[in-house]
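All protein chains of the complex are present and in place, except for one that has been dropped.
First chain written, first letter: the chains are A and B, and each begins at residue 1.
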């Protein structure tokens, strides 16, 4: 399955073409029909700075374009964060929220919605609690002396459990007519509110995180061998691992903040990419970015066009992801331990 | 190049030093073996020397200069470490894994250059595993994996090679092949070597100096002087006879266990 150097160039080209193609398909498709020619006109007009003041112009430029951009950004971010986490934790089964960032952010958002409905406050609280939960996980793991990988993962489980319970508590006290549906929808994940202001808010952190991880991508190989071997190869694993975790966490928190919880992407996409480009994180991380973006655009397109009612994307990613993962589990060659 | 360890102390729990006042010197192109029962701290010595663990007291010197085994100077330590063969979490290819031996020469934000790949390929050729270089490490036998780890250490262009029980878990023939390979590397590359082993026979055949590690004491000196019938009984609690077996121009030493079964 692993491809030789020459084939790899071809594969990069194909993946990029699919990404660009998928991106444009998502601009052309939707519940509101716009003739393809008009979409092209709107895009070229928009790039020149003058979006036509029509329904079609608004749909393409204000609804579909920011949504597709956010799809790509979040898909790439979650997938690359997942691949990095799997590398530094030496475990192909961990996902980006292993340190509790998702449940922390989810709690923050639910709390914000409970206090004042869906608005910037909820977004900021999501980001704050996402990062806070990871800091708590890290502190907890330090209580045992050294921060071993196992201590980190176990602490992450504890913090996640606490925040999950707090989310349940909020759902329990929330008004079932007013706040509860908002919280429930948020927890299921959605790109419905994608806007340019969302992009402005999280675009920079997610992009910065992705670039940082891509720069460190070969170093993650060394980390994946374990601390002792990293030391023996001349790499300080503790500092490097913290750097990678910090960046991956920041990406995840930023993603969760604007889209709610979208599971399985960070877990499954890296595995698909392993089958395409092999285990080397030098190739795995960029591939995860591209395939993650493709996957998210594709799934969100289903979510917003399949029926008149919007299907929560978290449900779709789980429905697509879980069976695929089962298949992978059966056919995979690696030692999963 | 001379590697020295001066008054090294190390213990995993407070108040109990597993290793006490370890001193030895390794000269250029010398092979040193470390012998001892399980649990005496053989692997710990290797980890302290390579900087994976830190001496709690004492230090390692290279050419008289202390290698502060703090992680900062990790990069400059010209030591290649070969761990015991163990399964990997990720199925990297042999080439990918060997290239990771270049880590200390590659910048934090960089990926291996053409030169790095060439050096890794040379290391692969040197240990004779070219035929399996595109295979996944998870599909290799124990002997092959041991060779991959040696190649990875060589890719780092070390001056000293540290091997942790390289011949354990291997069959009779593979044990011999590994030992032969180590001898050749020392000869051709001018490397020095520290090897942990469970086999006094190998130590006698292979090494110039030996560190014999007991529960509370150790001995260090020329191998021929250290490994005697009396000491083996003292350190391993077993009666042996060392017999010379003449072969061609050499006199090979053979161990015979005398204790009745």
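Note that a residue touches a chain if its C-beta (ideal position, glycine included) is under 8 Å from a C-beta of that chain, and two chains touch if they have at least 3 such contacts.
As a convention for this text, contacts and distances are computed from a predicted model.
J.: Leaving aside the chains you can see, what is the UniProt protein name of the one that's missing? Options: "ABC transporter", "Ferredoxin--NADP reductase", "Iron complex transport system substrate-binding protein" or "Protein-export membrane protein SecF".
T.: "Iron complex transport system substrate-binding protein"
J.: I'd like to know which visible chains would be in contact with the absent chain if the whole complex were considered.
T.: The chain that is not shown is in contact with A.
J.: Which listed residue (A:91, A:149 or A:195) would be found touching the missing chain in the intact complex?
T.: Within the whole complex, the residue contacting the unshown chain is A:195.
J.: Who touches the missing chain here, A:151, A:174, A:225 or A:318?
T.: Missing-chain contact among the listed residues: A:174.
J.: I'm checking contacts with the chain that's been left out. Which of A:58, A:91, A:149 or A:164 qualifies?
T.: That would be A:58, which touches the missing chain.
J.: For subunit A, which residues reach the chain that was dropped from this view?
T.: Touch with the absent chain occurs at residues 30-33, 54-55, 58-59, 62-64, 66-67, 117-118, 172-178, 180-182, 185, 192-195, 197-198, 304, 307-310, 312.
The rule is simple: only the chains that are shown with their structure count from here on.
J.: Distance-wise, how many Å sit between the C-alpha centres of subunit A and subunit B, to the nearest whole number?
T.: 44
J.: Which residues of subunit B touch subunit A in the complex?
T.: Touching subunit A: residues 47, 50-52, 71, 74-75, 77, 79, 81, 83, 87-93, 96, 100-101, 103-104, 106, 108-112, 134, 136, 138-139, 152, 156 of subunit B.
J.: Which positions of subunit A touch subunit B when the two form their complex?
T.: Going through subunit A, the ones touching subunit B are 2, 87, 90-92, 215-219, 221-222, 224-226, 228-236, 238-240, 278-280, 282, 333-335, 337.
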